[in-house]
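With one protein chain removed, the remaining protein chains of the complex are shown where they sit.
Per-chain numbering from 1; labels A and B assigned in written order.
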Amino acid sequence: MTKINDVISVRDFNVDTIEKILNHANKMHEALNAKKPLENAKGRLMATLFFEPSTRTRYSFETAIKRLGGDTWGFSSTEGTSVKKGESFIDTIRMADQYVDIIVVRHPREGAARLAAKVAEVPVINGGDGGNQHPTQTLLDLFTIKHYKNDISKQHVALIGDLKHGRTTRSLFYALSMYGAEITLVSPPGLQMSPELVEEVKEQFDVTPNMATELDPNQIDDPDVFYVIRIQVERFADPLEAKRLEAAYRITPELLSRFSKNLIVMHPLPRVNEIDPAVDALPQAVYFKQAGFGVPVRMALIDLLLNKK
Amino acid sequence: MTKINDVISVRDFNVDTIEKILNHANKMHEALNAKKPLENAKGRLMATLFFEPSTRTRYSFETAIKRLGGDTWGFSSTEGTSVKKGESFIDTIRMADQYVDIIVVRHPREGAARLAAKVAEVPVINGGDGGNQHPTQTLLDLFTIKHYKNDISKQHVALIGDLKHGRTTRSLFYALSMYGAEITLVSPPGLQMSPELVEEVKEQFDVTPNMATELDPNQIDDPDVFYVIRIQVERFADPLEAKRLEAAYRITPELLSRFSKNLIVMHPLPRVNEIDPAVDALPQAVYFKQAGFGVPVRMALIDLLLNKK
Partner (left out) sequence: MTKINDVISVRDFNVDTIEKILNHANKMHEALNAKKPLENAKGRLMATLFFEPSTRTRYSFETAIKRLGGDTWGFSSTEGTSVKKGESFIDTIRMADQYVDIIVVRHPREGAARLAAKVAEVPVINGGDGGNQHPTQTLLDLFTIKHYKNDISKQHVALIGDLKHGRTTRSLFYALSMYGAEITLVSPPGLQMSPELVEEVKEQFDVTPNMATELDPNQIDDPDVFYVIRIQVERFADPLEAKRLEAAYRITPELLSRFSKNLIVMHPLPRVNEIDPAVDALPQAVYFKQAGFGVPVRMALIDLLLNKK
């Protein structure tokens, strides 16, 4: 099991390392429930350098370091920063590297986080870089599945929505394949998961996902998890087709009644119309808890990185 | 005496509960003066969700939680947040509910804070919702009167300025009536306190306020407190009348010399022209101290809510 130096992509980890992180996150989850103040990061500082905005990711990172007894500063957009004065990305990273013990970076450009990790002496966590990687999201998704369903490798997970453009689903698809889970990819024609990625996963992990086009029990056989992302219906030229898709991919109590009661419904949030608010009160709805799990997962990563465990 | 679960409106409290809060605030005030670091909120987090800006309220809440050894995160406007991406108010509250131990919400819409309290499992404090309620301002106003004058019920308080549109004066008027204090409402014709509210207070607390139109000792009989808010003179079509009003309602050393030296002058701040800066140096001027009292009052509320006292 390798020591973790940075968190750039879930592809840098194997299942053993991921399990180590998830188990550590579980300890953090229990500590949070016990409401006992922690001091794992006492006196330590984290920079949150968000070159593009992301409310939920930023707040859960802030929560995580503060729950560990540490503190943070940073920016949520480049307005009013040296970046606007023409400072290079690398110099901004170097500045933070002088001031803090750990850096979280979110950037619209692919590869930005890995570049930051190369430049900085302190550990770097990727808070999302462009359409590329968002490893802490994937880890909290895995944590959620494990929390509710235990053994990830034995689950049947349906990834649902615009799988062509969804970053979180691409990354989760890869991670679930590492585990050897059963996967069904549910998307309308034209918005399917990239065939290159499906091919790669097949070769690397000998996993072949099922393909489906409708949220239908005949197409998705006894799923344990629905992982839902938005379909941007405004992409469709035909307004009738857009309307039909929006309705067909919307999660409602009626739709869920056609599947097992043990199914859990996940979503990276924020959701707009793709999940009926009437679902919120059902036991299947775990998406708010899922968002909450971002805190113990990020606490675990920060603790592992700061204290070189 | 009821346990406090949320702080939404001062109308939810009775005099006993308010006195309990003010007494607890006084202990906080003494602790601050002793400069002894507190740990009542150690390891605890507060979200400050400000859907509309408010410098003073936000900073004094931040000061309060940090003085208690806790920490906070949040936004001061919805720029760059998920709200801009179309996330619903309720989902934003639910997100924060997963991350923190207490939520402060300020929102331009009436009723937003009560809705938040319904949705969230953690306690919610109303930091001001539209023209409706701003209970922590009212509590710090009461604290200030009690601090300088002791028994609130025995004071004569003159509320001065645009009482038609003033949220803080509406709320303070209600609270002072609960105490049975003597009240004089001083405002120009057209900017008077809502007759419905005056009627309601009469019926509920058997309190009839005096009415005045000028800052004149003949109209305001031996007041203990001046509570001043701005008149938006730009509302007046007649520029001569606007000028006259601005002068007539401006607090100056000359004006104060016509009243008792024991009078205190309060203002919710920021002030613009309605108090002459020459007043700042007089012993009557307590408005900066009043702003400062926002900290112990908010500390008391946070402590009572977090530790379920």
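In this section, contacts are C-beta pairs under 8 Å (C-beta built on N, C-alpha and C of every residue); 3 or more make two chains touch, one makes a residue touch a chain.
All figures in this text were calculated on a predicted structure; none of them were measured in a lab.
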| Identified contact with the non-displayed chain, of A:D16, A:D91, A:E110 or A:E241 | A:D91
| said: For subunit A, which positions touch the chain that isn't shown here? | reply: 42-43, 45, 47, 71, 73, 75, 80-83, 85-87, 90-91, 94-100
| task | Name, in rising order, the residues on subunit B that touch the hidden chain in the full complex. | result | 35-38, 53, 55-56, 59-60, 62-63, 66-67, 69, 71, 76-77, 269-272, 277, 288-289, 291-292, 295
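Methods note: only the chains that are shown with their structure count from here on.
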| query | CA centre of subunit A versus CA centre of subunit B: separation in Å? | reply | 42
